[in-house]
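Quick one: this structure, given as structure tokens, is what I'll be asking you about.
With one protein chain held back, the other chains of the complex are shown just where they sit.
Which chain is which? They are A, B and C, in the order written, and residues in each are numbered from 1.
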């Protein structure tokens, strides 16, 4: 199947759950396992939280966009903000690196380990985009074998 | 509280549930009762289904937009399409009126009875917009007493 | 959407689960129609116990089945609908033409 959606919202902490729920509902149009769906939720939560905290410095008037598409058995996600951007991406990606003293520096780690593809692009002063892909696992045997042939 | 969101998606029947889940999650940032949330879900479902079936004639390449905002204790919803539009709105609003033989003509009836405000605007050939408002009931101690007085 | 069929004498019982909206309306209609076409089926009971959501697209399928069943002299009833589903059924006027019962047995007695 093929499908596309886009969710835009204000940079409020309350909207992290909104993004999670929306993307989980969209992703469930594919045959993801419950574990996969949990992982997708964490990845979305981390990406959107980053836009709110780091991108917009917790100011509530920024806009976060979450763009999702399904093509075949693949879910593509984009999380975008027009916030302050990241100066040094390799440093930001290091496990445990955070510019905020009380944060864990695990957001990008989770996004990378939970999704099959992951990429960050950023323009300092202009914003950040995270691109992630997750593929539905093709099950073999029984009903799902046919899906395997098609997919 | 004040909040804003916008959801855009392709005119696929699968996305009716997506719109419902997203708006229910957004609306739950207010203190709506479960019955209120159910009513909001039905109203969204009807509006989005109309855009898909009537606005885009079940073609999957149209875009449906659901825009929601919270100001104070009020939820505002807009459901928009760029589809074929409605020639005769008063006729379309009549209970049991439908241009499709196997539909019930209850969509607008449900939207009107479940929401506190309701308005349709349409430009034939250009699209349709439904605007709806629902206010959270203010509880004072005896929850249902207040409901009884207002209802 | 989940569907389970059972035949008791001339009555087809369909136990439905899930959300009855536009996305499932067509397969809901087709699968129930298919089962109604089996020989000897006269009445229909829809058990809506596991239906968590219904809107006018789902109602349309129910009304369509009612028309078809009654045209050939059969009866139709609803069983075990949860309050929020029952409320929508009520508002739609469908409960003015067919009964909604707390149990499948009560619905069976009625058709």
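Details
Everything that follows uses one rule, which is that contacts are C-beta pairs under 8 Å (C-beta built on N, C-alpha and C of every residue); 3 or more make two chains touch, one makes a residue touch a chain.
If you're wondering where the values come from, they're calculated on a predicted model, not measured in any experiment.
The chain we do not see here touches A in the full complex. Of the listed positions A:6, A:84 or A:103, the one in contact with the omitted chain in the full complex is A:103. From the set A:42, A:67, A:89 or A:137, the residue in touch with the chain omitted from the display is A:42, counting the whole complex.
Although one chain is not drawn, the whole complex shows that of A:5, A:52 or A:115 it is A:52 that touches it.
Contact residues of chain A toward the unshown chain are 13-14, 16-17, 20, 34-35, 38, 41-42, 45-46, 49, 52-53, 102-104, 106-107, 110, 113.
To be clear about the criterion, only the chains that are shown with their structure count from here on.
Most remote from chain C, judged by the distance between CA-atom centroids, is A.
Separating the centre of chain A from that of chain C, both taken as means of CA atoms, is a distance of 41 Å. With centres taken as mean Cα positions, chain C sits 26 Å from chain B. The mean-CA centres of chain A and chain B are about 28 angstrom from one another, to the nearest whole unit.
Counting only residues that touch two or more partner chains, chain B has 14, 17.
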